[in-house]
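For this depiction, one protein chain was excluded, whereas all remaining protein chains were kept in their positions.
Coming up: subunit A.
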Amino acid sequence: MSDVIEEKIKNYRTAPFDARFPNTNQTRNCFQNYLDFHRCNKALSDKGQDVAPCDWYQRVYKSICPMSWVAKWDDQIEAGSFPGKI
């Protein structure tokens, strides 16, 4: 399973089509992947597993999200004021 993900991360070009967000507005796609990355990190490190598969979500949100949003959310996470549920 994880080598499939490694393969996909190695061959990554851009964020693939996501049927949950089919329209032009990809805001929710960006936010969802950001949340999924942090949730994945949290869940896998709680279980003691390697967090390398979570890099997929990071690649996707870095492709889609504006850098200012990512910087703002990272600051909010450090300050403890991030509004999403992680």
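In this text, a contact is a pair of C-beta atoms (placed from the backbone, for glycine too) under 8 Å apart; a residue touches a chain by one contact, two chains touch by 3 or more; residues count from 1.
To be clear about the criterion, contacts and distances are computed from a predicted model.
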item: Per UniProt record, name of the chain withheld from view ["Cytochrome c oxidase subunit NDUFA4", "Sesquipedalian", "pyruvate dehydrogenase (acetyl-transferring)" or "RalBP1-associated Eps domain-containing protein 2 isoform X1"]; value: "Cytochrome c oxidase subunit NDUFA4"
item: Residues belonging to subunit A that touch the chain removed from view; value: 1-2, 5, 8, 16-23, 28, 32, 36, 39-40, 42-44, 53-54, 56-57, 60, 85
